[in-house]
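Below is one structure. I have some questions about it.
The complex appears here without one of its protein chains, the remainder shown in place.
For reference, chains read A and B in written order, and residue numbers begin at 1 within each chain.
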Amino acid sequence: MRRPAFPGLRPGFKGRVWALIVKESRQIFRDPSSLAIAFALPFVLLLIFGYGISLDARHVPIAVVQDARTPASEGLVAGLRNSPWLTPRPYPDIHSAVEALKLARVDGILWLREDFGRQVLSFRNAPVHVVVDGVDANTARLVEGYLDQVWETWLAQRNQRGRDLSIVPVDLEARLWFNPDNRSRDFLIPGLIAVIMTLIGALLTALIVAREWERGTMEALFVTPASILEILVGKFVPYFVLGMGGMGITVVMATALFRIPLRGSIPVLTLTSALFLSAALGMGLLISTLAKNQFVAGQIAIIVTFLPAFILSGFIFDIQSMPAPIRMLTHIVPARYFVSILQTVFLAGDIPSVIVPNAVALALFALFFLAIVLAISHKRLE
Amino acid sequence: MVPDDPASPILTVSGLLKTFPSPAGRETALNGISFDLAPGSVTGLIGPDGAGKTTLMRLLAGLFIPDSGSIAVMGHDPASDPLSVQGTIGYMPQKFGLYEDLTVQENLDLYADLHSLPSEGRRLRYASLLSMTGLGPFTGRLAGNLSGGMKQKLGLACTLVHRPPLLLLDEPTVGVDPVSRRELWAILKQLVADEGSTLFVSTAYLDEAERCDKILILYNGEILGSGPPEMFRREVSGRSFRATSPGQSLRALEPQFYRLPGIVDSVLQGNTLRLVSESTAPPDPPPGAGQIQLEPVPARFEDAFMVRVLERASGIDRSRETPTLYDSAPRNGNREGETAISVHDLTKRFGAFIAVDRVAFSVLRGEVFGLLGANGAGKTTTFRMLAGLLPPDEGVLTLDGMDMRRSPAYARQRLGYMAQKFSLYTHLTVRQNLVFYSSAYGLSGVRQKERVQRVARAFDLESFFETQSGLLPQGFRQRLALAAALMHEPPILLLDEPTSGMDPLARREFWRVIDSLAVLGVTVMVTTHFMEEAEYCDRLVILDRGRILAVGNPAEIKARVAGPDLPNPTLEDAFVTLLSGAAAPAGSAR
Partner (left out) sequence: MNRIKRILRLAQKEFLTLLADRKSRMTVIVPPLIQLLVFSFAATFELNNIPYAVWNEDPGLHSRQLLARFSGSPNFHLVGTVRHEEEVAPLIDSRTVLLVLHVPRDFSRDLLLHRPATVQAIVDGRESNTAMILLGYVRTIVMDYGAGYLSDSGSTPPLAPIVLRAWYNPNLKSRWFIVPGLVGVITLVISLLVTALSVSREREEGTFDQLLVTPLEPFDILMGKIIPGFVIGILEATVIVLFATLVFHVPLRGSLAALYLGLFLFILSGLGVGLMISSVVTTQQQGLLGAFLFMVPAIILSGFATPIQNMPKIIQDLTLLDPLRYVLVILRQVFLKGAGVGDLWSQYGPLALIGSVTMVLAALFFRRRLG
């Protein structure tokens, strides 16, 4: 009995779709809350996240305990002082330093034993003890790396001044591509854009369509000649435009405020954003078709779109390092593909080998979600 | 108006069956019904909530698919070809979805566009719709800022924008005050006269049936009768009587009348009692009733409705006494002179808007007192102030001699309150609800157990003790709500539209309980949209724009508007006349 959901473009299609788009746009402009979700939310979120999330440890306080001051130990402490990442704080003895570490006043201890200077002069083993606070494993690892560097530099300097000591047999020369300053913000903010766009696309549409169900306007629309395709297109287009506007704001903020380089091209960025937004809107429409209640739709949208975009998209936690089942799960998170595209377009440029497969995945997601929405929506109340 | 060519009905339904999944298998909403509509007629679909009215309307509009049976709407099947049906007919759902953030004009434009109305015809169509609905001056206003009645009119205008030959209206007058209801009906009548449209209107108001050419009574998914209203009235003509007892109210005697053999229905009307008998012979008054005068009165559609429905609703045990709910009568039923509620100079402002303006009245102990008014007249605000939910800006409010503001806890302890919407915890069981509310009123231990048992027994709720209250049938939910309000035996009861959505039988049952409480000396204050229920009150006030327009017993209020052209006004006539009189000051031509 049921007719296909896609009855083809009937006469009057354009007129009806246009009427629905005009109606939706009027509602958007009169309802401050949807404008707020579309424009104020990305702005505020990007500000909070952009400034709040930073993995770069700068000026990490390190307790320095010199049992005896010697030129050798002073040289090492000076190296510490010159590091942009570490800030040495002198402590009189190891006990007070340990206490400070325990209370998290310092993140590490550099302990130069009493015989440090003497042993260095006599080319014997000089114990440099380093303790880092392992509670925050990530910071701890960074601090270890920084201290290592300071130590190596100090060693190299002494080598140059002294005789050939052949101390460091293998030297590591690191070259960081795309982000030579190694600013975490540069990769976090492109990822954030994906998270925020998920929120706008899915949450906004989920709430808006559910609202039509709740207020009974959907029932009234159903008993007009407008087909389900026309109603969906009438929803999709205005929120697509709104979402692209939100996208524009975040990109401008990223480049102008946070000074993230945009090495790729605008057309590629626009096209891939359009694909991602279509997928996100598709999810939003799907959620609201199933939930039909603003409260439930909002909750589902947050749990199935926002949280995965945050945790499983690889924007902050490395996907490769997740356990296999969760790694598999990330493949069904559209944000994952968009994060990859954004990080590449911003930091590396238009690299087809990254962009094309990810864009294809996004396009498939968009098609999939929109097709499901079309297939399961019908002008029935059952 | 009714064309006598039944051979080509505009809508035909035959053997329509519709079921919905329910916890206990499938629930039948419509059980094989058949009927048809003649072009140009006004057909009323009448039945209580849950009878299947909305299901039927949605089936006709193609929003549901029938399990079996067939529908033909102007030759189209809404199940297989919904778009053809939806492009032609007009359908106004019960909760018509106006876009509240669009203006009146923008709402009209949207529906005109969706129906691909050519732009040249629009201006004329808009003009006629706006003048018909009286919305002309408000085209630029947001739909959300219209009053309830105006919203319904705008919904109607949107539905009419493409001149549908067939119009399906699902309870267009629900929640609309009597004045706006009359106006809506006037528009519908005009529509039939001007455009020859066919109307199919569902309603829960029995008095609206008389406005239709033909009536379908829908009850429990079945059609209990169809025909013009006169036909129904004829069936019961000569069987309706009015019982009067000079100088006293028949409230206390009503249960005895109701249990008389041969009585089908009995309803209070002010001080008098309206009876429907099984035959045309006047019934004998119950023994010991004192001096009773019986006089025949003209039959109403409602009488026929009750007769038909009661035939179907078997298992009503008339011998069952109305249960005693209170252990002790409040102040021994001393009814004379004692004031239970007194309101003086009560005023409430919301910003610049004065919702209640120096209202004053008093209610005697044991009185049933009605609070009436159009939407937005200040009824609800007054009621909420009485219940202590809203602090008044000015004025004094005394309950049982205690100032509400000075001793709110005392006043609340003496109040029972039943909200308009079912407002118990739907996810708790019946018992958990009763236990919770009784402990909120300080009952505990053995006494609490006793009260819960007793009230549950009185309201027949024992078998539902462990049922989640949200899953109760409609009638039982209302009983539970009343039961919860009565746990602490309050001497004053506040009921806010307590019977909305109740089936007429349940409504009668509900009022019997209220009457028995009033006889015990409980003071009952009630708001309602049903004018027939206003007749149950000893006295009532009519509010208009925050002020008292009239106060008195139903007979007095009716007498105020009686005149040469309206010798026997109903309470609704009185209400509408008083309100429109207030809107247009005396002397102005109207």
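By definition in this document, a residue touches a chain if its C-beta (ideal position, glycine included) is under 8 Å from a C-beta of that chain, and two chains touch if they have at least 3 such contacts.
Fair warning: this is a prediction, and the values are worked out from it, not measured in the lab.
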Contacting the left-out chain in the complete assembly, out of B:Q105, B:Q432 or B:T570: B:Q432
Contact partner of the left-out chain, one of A:L35, A:V241 or A:M322: A:M322
Absent-chain contact - pick from A:A63, A:A100, A:L147 or A:A335: A:L147
Where the missing chain touches chain A, by residue: 45, 48-49, 51-60, 72, 101-104, 116, 119-120, 123-142, 144-145, 147-148, 151, 155, 165-180, 182-184, 186-187, 207, 294-296, 298-299, 302-303, 307-308, 311-312, 316-318, 320-323, 326, 340, 343-344, 347-348, 351, 353-354
Those residues of chain B which, in the complete complex, touch the missing chain: 384, 387-391, 409, 412-413, 415, 417, 419-428, 432, 435-437, 439-442, 444, 468, 484
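Throughout what follows, only the chains that are shown with their structure count from here on.
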For chain A paired with chain B, centre-to-centre distance based on mean C-alpha positions, whole Å: 56
Interfacial residue positions of chain B with respect to chain A in the complex: 58, 61-65, 79-83, 86-87, 89, 91-102, 106, 109-111, 113-116, 142, 155, 158
In the complex with chain B, residue positions of chain A that touch it: 1-3, 7, 10-12, 15-16, 18-20, 22-23, 26-27, 30-31, 212, 215-227, 379-382
